[in-house]
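Only one structure is covered here, and it is reproduced in the block below.
Presenting chain A:
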Amino acid sequence: MNILEVNHLTKKFGGLTATSDITMNIEKNSITAVIGPNGAGKTTFFNMITAVYKPTSGDILLNGKSLVGLKPHQVSQFGITRTFQNIRLFNDMTVLENVLVGMHQNLKSHWVGTLLQLPHIRRIEENAKIEAYDILKYVGLDKYTNENAGNLAYGAQRRLEIGRAIAAKPKILLLDEPAAGMNPKETDRLTQLIYDLRTKLDVTIILIEHDMKLVMKISDFIYVLDHGELIASGKPEEIRSNKRVIEAYLGKGAVAND
Partner candidate 1 sequence: MKLKKMVPLAAAVIIVLGLISGCASNSGSSGGKEVIEIGSQSPLSGSSATLGDAIRLGAQLAIEDQKAAFEKKGFTIKLKDLDDQGDPKKGVANAQILASDKNVLALVGHLNSGVAIPSSEVYEKNNLAMVSPATTATVVTDRGLKSVNRICARDDFQGPAGANFAVKTLKAKKIFVIQDKTAYGSGLAEQFRDQAKKLGAEIVGYEGITVGEKDFSGVLSQAVAKKPDLIYFGGVYAEGGLIIKQARQKGFNGPIMGGDGLDSSSTVQIAGDAVKGVYLTSVAGDVTKTEKGQEFAKKYKDKFGKNVESYSAYGYDSAAVILKGLMNAINDNDGKKPSREQVEKAIRAVKDYDGVTTKVSFNDKGDNTYAKVYIYNFEQAKYPPVQKAEISQ
Partner candidate 2 sequence: MTSLGALFNKIAESKRNQIILFIAYVLVTGLGLILLPDSTVAFLLLLFSILILYYIDFNLKAKWITGLVILAVIVPFISSFSGSYQTYMEVGTLVGIYCAMALGLNIVVGFAGLLDLGFIAFFAVGAYSYAIFASGQAAKFMPFGHYPLPGGTFWIFILIGAFVAALFGIILGVPVLRVRGDYLAIVTLGFGEIIRILLNNMDHPINITNGSMGIASITPPNFFGISIGSSSQFYYIALCIFLVVIYIVRKLENSKLGRAWKAVRDNEIAAQAMGIPLVKTKLAAFAIGASFSGMMGVVFAAKQMFVDATSFTYLESTIVLVMVILGGMGSVPGVILGAAVVIILRTQVLTNISNWLSSLSATYGIPIPPALSPEKMQLLIFGLLLIIFALYRTQGLIPHKNRKVDVARLERESAELAHKASSGGADS
């Protein structure tokens, strides 16, 4: 069953076409990778799904309902959250608060209730903190609970972004280059985490990644973009031997020489 369908998605910036006519079907509870060289339009694609950009044409359907025209926060409320290529944490808030912000849309507390100190609101807040702490433990950041997010090391920041995203209890999680800048050990840990997410949290994962080892290892399905166009799609082993993909990555000569 497809949870997300993307139909003929095109985005133009002025005269520049960032993505053109992309069609994808993402299966529920799968791990899908979107790969391609720099400037292929991958992040633009993510931005359209999360409504940061409005597509020039085409449609995005979540469980059959269109997401086009929604505000970014509405998309999030529908169950799609993401991480960012250039980490976007709330640097001046604590690690725990970052996760609590992730839980924003699921928290039923209201500010009037907060001011009146209603007991059930206090309980909601207390429980939220415990839950957030559990998430921190899950992504291995519990010892930094009270640290400011901006002070974390790079790899930890990446994991916090993932933690914050899963705090929103998404149906679909978009990971934008989660392994960028990580050393092999950290990448291994990340791979484990992503696997774990799918099995434990029942979430569909779409990721953009350059680390081919990681992509080949964890993806169920791969889409390849180049110059804004979808040039290939298939299971990891199919992509591995796809000529156009190798061309896109290594240039035309590479194939000829082989």
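The candidates came about this way: all candidates are chains of the complex that A comes from, given by their letters.
One rule holds for everything that comes next: contacts are C-beta pairs under 8 Å (C-beta built on N, C-alpha and C of every residue); 3 or more make two chains touch, one makes a residue touch a chain; residues count from 1.
All of these numbers come straight from a predicted model, not from anything done at the bench.
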Given options 1 or 2, the chain of this complex that touches chain A: 2
Candidate 2-touching residues of chain A, taken from the complex the two chains share: 50, 52, 71-73, 76-77, 81-82, 84, 88-94, 96-97, 100-102, 104-105, 107, 109-111, 114-115, 117, 125-126, 129-130, 133-134, 137, 142, 145-146, 148, 164-165, 168
